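Got a structure for you, questions after.
Not every chain is included here, but those present sit where they belong.
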């Protein structure tokens, strides 16, 4: 299953995701003349999805401090050196297309979803953090928070297939961990309670769904497949496959199985 | 009444709103030398309010993808071709000046309120959407979400006189409908519940007031003149002229009249 997952979007040496993205870009360029030069320079003219993404992100996040040429180099290097980056990023990209009813083309996720952009920039910042390049990692986090309003500490650990919908106002703290195939809406906070140092942020397991404005504070665990309702404040653990709503959050669902499966 | 409404700000062929805006711009330029060249190039030197607004929005939203010259052309064309655009935009503009105690001059709403800017950019994106120019409409939505932190799907339908105060974090989904003279604060979400496809977003009737951080989810109807309190989570209909507060929202007011009038 893991191997199949990793192969997602790839078959027989072909990169099906990239082929589809390029086709969509060519179709969109034919449809909309005003976007043609953008679509060619950002997508069609590139040799691989990673290269297109690095170029696009670098333009989105450029500043006098970090011009797009430097960002582009950093992104390309991080993408090359992060283990399995290509598979992880394709999972992230397909997660948007799969889970957002308003997203009908993969290229829309690639080009227009700031949740996806912030996540990929975080993966780069996380790689920089692991290389102990702290100032550059923090500079990138800061620029993403300013430009995309999504503030993820470079040290936070995030699995594959995270879907951040809309994204404005999301805050994810230094010691947070997010499993695979998690979905969250805008204004979600994975923060600290302010009373502890060290490991102080939530751990979110695989397949969790977190509604708009939900605020989860402290070193608590949101169990696999659980759901946190919109506007919920949660400062305690949430069992797998259960739901919590309210301020403060009350558990309204119970585990469907004793040993939850994915 | 409708005709009078449409004539608002216009009398005898004169455009009173535009006249006042130009006067205010000239006064501000005289007061503040550092803003004089901006005020002349953005307001005073233009022949009409639409032209000034298109120029200003194009500068606010410019990016390497969509430079200000192209945006300016798109905005001017959309403003010319959207039925009644001039009247609707003047209503939107006066709504800010009328309903915000901190707004004393119309020009402040025109130049400095990102809620107003995002709304006008949405009206352009909505026109593009209706022309089936989906990629350009989505590019514009995405740029507004990045630059102004207000994420309105181009397909959403919005009546005249919407006032979006502060605006940061507002999210309005694809199948939402908003009536006339609605007011909303920042962090308001008109979203889906995530369990449905198709028509899945709120319908907000005329004259509704939605407080800061209120989250309304699903294909529910917020009746005419109703009020949704700050930080309220609402997933059910709200009768006309009633109020809801809390997480989840409870109705605390009752209709004042059997058949509510505007």
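Every chain is named by a letter (A and B) in the order it is written, and numbering of its residues begins at 1.
Operating definition for what follows: contacts are C-beta pairs under 8 Å (C-beta built on N, C-alpha and C of every residue); 3 or more make two chains touch, one makes a residue touch a chain.
Because the structure is predicted, anything quoted here is derived from the model rather than measured.
Engineer: Looking at 2 placed copies, how big is the full complex in copies?
Structural biologist: Every protein chain is the same sequence, and there are 3 of them overall.
Going forward, only the chains that are shown with their structure count from here on.
Engineer: Need the CA-centroid distance for the pair chain A / chain B, whole Å please.
Structural biologist: So the centre of chain A lies 29 Å away from the centre of chain B.
Engineer: Sort out for me which residues of chain A touch chain B in the complex.
Structural biologist: 28, 31-32, 34-35, 38, 42, 59-60, 101-102, 108, 111-114, 147-149, 166, 168-169, 185-187, 209, 211-213, 229-232, 245-247
Engineer: Report the residues of chain B in contact with chain A in the complex, numbered from low to high.
Structural biologist: Contact set of chain B toward chain A: 63-66, 70, 74, 133-136, 138-139, 141-142, 145-146, 149, 151, 153, 168-169, 171, 173-174, 187, 189, 191-192, 194, 197, 200, 213, 215, 217, 231, 233, 247-248.
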